[in-house]
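A single protein chain has been omitted from the complex, and every remaining protein chain is retained in its original position.
As written, the chains take the letters A, B and C, and residue 1 is the first residue of each chain.
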Amino acid sequence: MSLTIGVDVGGTKIAAGVVDEKGVIGARARRDTPSQDPDAIVESIIAVTRELAEGQQIDAVGVGSAGFVDSARSTVMFAPNLAWRDVPVRQRVADATGLPTVVENDANSAAWGEFRFGAAEDVDDMILLTIGTGVGGGVVLGGEVYRGAHGVAAEMGHIRMVPDGHLCGCGLRGCLEAYASGTALVREARTAASLPSAERLLSLAGGDSERITGPMVTAAAADGDELATVLMTQLARWLGEAMGSFTALFDPAVFVLGGGVSAAGDLLLGPAEETLRKQITGRGHRPEPEIRLATLGNDAGISGAADLARK
Amino acid sequence: MSLTIGVDVGGTKIAAGVVDEKGVIGARARRDTPSQDPDAIVESIIAVTRELAEGQQIDAVGVGSAGFVDSARSTVMFAPNLAWRDVPVRQRVADATGLPTVVENDANSAAWGEFRFGAAEDVDDMILLTIGTGVGGGVVLGGEVYRGAHGVAAEMGHIRMVPDGHLCGCGLRGCLEAYASGTALVREARTAASLPSAERLLSLAGGDSERITGPMVTAAAADGDELATVLMTQLARWLGEAMGSFTALFDPAVFVLGGGVSAAGDLLLGPAEETLRKQITGRGHRPEPEIRLATLGNDAGISGAADLARK
Amino acid sequence: MSLTIGVDVGGTKIAAGVVDEKGVIGARARRDTPSQDPDAIVESIIAVTRELAEGQQIDAVGVGSAGFVDSARSTVMFAPNLAWRDVPVRQRVADATGLPTVVENDANSAAWGEFRFGAAEDVDDMILLTIGTGVGGGVVLGGEVYRGAHGVAAEMGHIRMVPDGHLCGCGLRGCLEAYASGTALVREARTAASLPSAERLLSLAGGDSERITGPMVTAAAADGDELATVLMTQLARWLGEAMGSFTALFDPAVFVLGGGVSAAGDLLLGPAEETLRKQITGRGHRPEPEIRLATLGNDAGISGAADLARK
Partner (left out) sequence: MSLTIGVDVGGTKIAAGVVDEKGVIGARARRDTPSQDPDAIVESIIAVTRELAEGQQIDAVGVGSAGFVDSARSTVMFAPNLAWRDVPVRQRVADATGLPTVVENDANSAAWGEFRFGAAEDVDDMILLTIGTGVGGGVVLGGEVYRGAHGVAAEMGHIRMVPDGHLCGCGLRGCLEAYASGTALVREARTAASLPSAERLLSLAGGDSERITGPMVTAAAADGDELATVLMTQLARWLGEAMGSFTALFDPAVFVLGGGVSAAGDLLLGPAEETLRKQITGRGHRPEPEIRLATLGNDAGISGAADLARK
């Protein structure tokens, strides 16, 4: 059976694994990301790859990286969290390891993972939305990762939801990420911290509103706390509205929701679904997409990148 | 040289032509659309096809129809302006004419026409936006028409621009069509008619604000009228904002602007382009799309449908 | 008992009456407004005043006029529907009739009428909102009409509800009037006319969406028509949101809703009230205003202007 290596390169850690044709991850390796040093990051990728390849027959390496990857799947044009600009990752890894290598956007890799081995393995057209610190995503159309003319498509978190809305970390205003990310959830929770209804959230944060975190909001909502539920519901509604636009544009069979905030499960899924159903143009005269939770968790990026390398 | 027939079926007229491999339209035929009678529309399509096929070697027929077409390119599921619901157009035309037939959404056909023979023939990834009574569009990705999981993708006019914004003819609120269509332009112009600055627009309309039309606004703007220019600029900015989101999602090489309002030319293109440039996430670290005016006019649908039938 | 004359000058008619100290209107007179001829309007006001004063002891005349009235209550600075600019109405009427005269904004007059003799006679601080073709209003603070530094306060219909929102007849965007007037209601109904749910509204309009009127929407909503109810509810919610801001700013004891659209009664009041309650800052820690329907109808302007003249 063919084995490939998938490497998921994020701002804080590099996680890799040996993956078989069915998406099963065998041996694993992990490093902290030396995020201030562009060269050291490449060296770390090479190191984990060598470590995993040691004594095995490996056919290829797939590197899933945050940032903009060119359409040749070779160069990372821009990855702010990795301090990378125009880094020829493919060539450097291939030269150092002697293995065929491809570089792919990390969210595209994760989308491919869920498409091939996870929540959307039964359909041809799917959109992954990862709701974590930011909002990312990947699009699989007709059984292929959709990369766009220049390799930088599927920036799902940067659809503009509100004219002159919340400032986004990207510098624009009104992006979905500024409304539906974990960061946005925390921003709202901290702003609400002076309200009487914030009592429980505040106590989870030891009384210091600046210590409220996303998981605290999720936990409080899961326990039935009213304010936390309201905040989670609002986040979910923004997602639902965005999915309404994505449905008009992409007509996917399935949306898969992943990322840290998706741990909220039905608290997220319920209001997102309710909103989406109201926001489908031509409703009643067309098939509609399903919404599902991701099933692979953090492994989606590894198994997806590995599978794309095989392909 | 292979010849096919393209039939463009709109709410008011059916226009058809014999098209060669280079997109050149030879013989043409045209009928008013019997829009209240679903059957009669199909009969008219058959009639123009037979008329054009008479005495020629025709390889196939492509029907570009308003509305939702299924992913098998056979059945029009819903076309409100044609009173069609679940009409098996492909089979009926093929049976009656003996020619291989495909059915395609009309905007997809037009997009394909501009992609193959018009403004975007040099690229692989393009988006057509048609700005007429409504706002429609078609998407070509990697050299293929993108139809989605169920055949109803690329409803570009129904991306949501504003939460709880203007009511759209589709029943939802905030759709691009409610801001950037000719209908929206007329709505704004009529609302502004009581202002002193509306003098010229009103005089074009014989003093009756209810008679202001889109072409009047375009004409007044072309003559330098201030109010008309403001209204056209605002429409163009909404288009530019939408193209910002489309760029984040689809990463096209080229946007092509067609439809009646695109006759405004640089009055539309200028502010649309200026707005788009401000609304590209990650700007400076990624290639950007161009904006071009459509070059085929109303023929795009005929030549596109004909070419898709050949394919 | 002291009698005064109140004259209500609108864009289509001039209505006047002899009013006693309790606000009871005795003799009445009425003229069409010669709205294209500024002088003729003044002459008509003088004529109805003379007609009513004939053979009676009249103490004063109050003219309630559309438009901006200066703070000396003498000159109408600007009244677009009357073609008036800087017209010294007070002096001309006083000179011609020999009666002490005051000029007041028409909505201020109506507010004073409801305050003295109508829905708000039990309080000291009230706001009248008139929801008709436009949205107007008047404010009574501490038992006095509030006119502002220059006489042009209380343009309640021009609070900005939505940044870059609907175009208002005043030329700005996002004004309450563009969301909550009868004109806005008709605009929305016509836009919705192509929806299946518009069947009843369309049939009331003889099948022609351009003939839908505000009273048709009100009538359909009163009959339980779903679309009409949705449209009326949305209008009411905008009113409720605006009243939330007015509450924060003015802290009135009572809002009085008048004007043609207020004929919808509970269909308007219910959702307006529900929205207002959610939009009161500091809720639970402060007294809240009531909402009431106006009780004087079109007579409010006459009796209010007459009473202000007495004062």
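Keep this in mind: a contact is a pair of C-beta atoms (placed from the backbone, for glycine too) under 8 Å apart; a residue touches a chain by one contact, two chains touch by 3 or more.
Worth saying up front: this structure is predicted, and the values here are computed from it rather than measured.
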- Checked against the full complex, the residue among A:G26, A:G98, A:G143 or A:G171 that touches the missing chain is A:G171
- Checked against the full complex, the residue among A:I58, A:A192, A:V254 or A:I291 that touches the missing chain is A:A192
- Task: Looking beyond the chains shown, say which of B:D39, B:D164 or B:E199 touches the absent one.
- Result: B:D164
- Answer key for C:C175, C:L202, C:L231 or C:I302 versus the chain not shown reads C:C175
- For chain B, the residues touching the chain missing from this view: 163-164
- Please identify, in ascending order, the residues of chain A that touch the omitted chain? 80, 165-169, 171, 178, 187-188, 191-192, 194-195, 197, 210
- Message: Suppose we count only contacts with the excluded chain; which residues of chain C make the list?
- Response: 68, 77-78, 85, 123-125, 139, 141-142, 144, 146-156, 158-163, 168, 170-172, 175, 241, 244-246, 248-253, 279, 281-282, 285-287, 289
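Definition applied: only the chains that are shown with their structure count from here on.
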- Chain pair with the most C-beta contacts: A-B
- Message: How big is the rotation, 0 to 180°, that puts the C-alpha atoms of chain A on those of chain B, in steps of 5?
- Response: 180
- Item | Separation of mean Cα positions, chain B and chain A [Å, integer] | 34
- Return the distance between the CA-based centres of chain B and chain C, expressed in whole Å. 44
- Message: Please output the residue numbers of chain A that touch at least 2 other chains, ranges allowed.
- Response: 163
